[in-house]
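What you see is part of a larger complex, with each chain still in position.
Read from first to last, the chains carry the letters A and B; within each, the first residue is number 1.
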Amino acid sequence: MWDYTEKVREHFLNPRNVGVIENASGVGEVGSLSCGDALKLTIRVGENDIIEDAKFQTFGCASAIASSSALTEMVKGLTLDEAAKITNDDIAEFLGGLPKEKIHCSVMGRDGLERAIADYRGEVVKESQGNVVCECFGVTDLEIERAVKEDG
Amino acid sequence: MRTVYLDNNATTRVADEVLEEMIPCLRDVFGNPSSMHHKGAEAGEPLNLARRRVAALLGAQPEEILFTSCGTESDSTAINAALTAHPDRKHIITTMVEHPAVLSYCEYLEKKGYRVTFVPVDKKGCLDLKALYAAVSEETAIVSIMWANNETGTIFPVEEIAKKVKSLGAAVFHTDAVQAVGKIDIDMADSAIDMLSLSGHKLHAPKGVGALYIRKGTKFAPFLMGGHQEKGRRAGTENHSSIVALGRACELAAEKMEEENTRVKALRDRLEKGLLETIPNSFVNGDLDNRLPNTCSISFEYVEGEAILLMMNEFGICASSGSACTSGSLEPSHVLRAMGVPFTAAHGTIRFSLSIDNTDEDIDTVLECLPGIINTLRQMSPFWAEAMAAKA
């Protein structure tokens, strides 16, 4: 059984900000049913590029749900530039850590955020290098490797 | 909180009666059965009794029972024995839905140069018998096909298959009956099956003990070499207390077989019916006409299995998604994939597996909690919203 922290458990059982923002400023969608994980992140951006609201819908395991919930909490009140600096490590840290096998769930969170911001700014997300393990949300071998290493 | 344990295909609780016979073998009857003194002798008799009891449950002779350390070892031993006994035959037949104990070993042997046929199944998990029979030849050393599937409970017609493949030229027929023993009637007396694996912890004996039935006259070669234990067929000091426990568990299983197939089956059916009725977009996997009485594999579309398990756990309910052996991985189980269960559902598949320890109250608890859990998770799922929108 995975060793989930109390914080992961709490965010999983009582996820914050579930849902979809109507007329969202930015939408980030990653993942698919076929790979077993998917995230739809919607954000509302207000004055001075400040993220006023964020909501998520997630199909995935406990840590995917907890990571999404954590992410929405973390980004609210940040400027887009500040939010863009959030890494999957920050999400994992916010949750008191994630099991090694579950790091990719937080990677999905970061990717969703990147896409939501890009969507708002009208940019195209550049595809990363390496073999795409999960085409649906573009997590690559390299990224997972890096994420796992960073987790140490 | 009350525990509602519905994960008996993963492992069972050691029965009180079993523990009672086991403990003296740990405390006092500790001699090595091979020893030439009274402490050795007193350990020998319970070992013989255990062998007779295991044999009785299978309709076998005591000499046909070999004790091992687990179901996995029984499987490896059977396959290795057949290949060693028939060195000129380089072909193995098994199925795509075997337990990893057989599957991984066959994949390894494939890399070692053996030709392996993995027979596919249909949507209901039934074997493609035509493909199976077409694959058999005089080159086939062993056909290894599980009696009942651990994830869906689907029962394969192994008796019929054994007869047929041997008439077609296969040398040895082996069945992994780890999930079948104790749940359905098995009679080796009049059978074409040459070897059969079982594991103690699936029938209320402890973990770490198993057995391999080897029909008298079947050519054999040991997997674990060394001492002369088990007549030279399996080295290593016998796991005495656990073997004694396995014997008692087999005796109990015979006594409880009817209850398993009536009361337990009725509980399973009530659970299944209740869930299907209250949870939309759900369906049962497997061959409903040929199925273990205790197993229910049910898919809930657009939600993910681990999340369901952990939410159920908050209510004390224990079940599994896929088999416990693959729960370390993130992919849907190889069994569901082989059956072609659609991705929308495969990820959200839960296995409930009952035993005689379960009660009506257990089923009530699941029926009360699970609809809410699935609903909560679906509210969070982007696909559920999409699917509902598409419908509307």
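Here is the rule we use: a residue touches a chain if its C-beta (ideal position, glycine included) is under 8 Å from a C-beta of that chain, and two chains touch if they have at least 3 such contacts.
Owing to the predicted nature of the structure, the values given are computational and were not obtained by experimental measurement.
Per the structure file, chain copy numbers for the whole complex are A x1, B x2.
Keep in mind that, in the parts below, only the chains that are shown with their structure count from here on.
Between subunit A and subunit B, the centres computed from C-alpha atoms are 39 Å apart.
Residues 302-304, 306-307, 310-311, 314, 328, 330-332, 343-344, 347, 379-383, 385 of subunit B touch subunit A in their complex.
Taken in their complex, subunit A has these residues touching subunit B: 4, 9, 12-13, 15, 18, 20, 29, 33-34, 36-40, 56-62, 64-65, 101.
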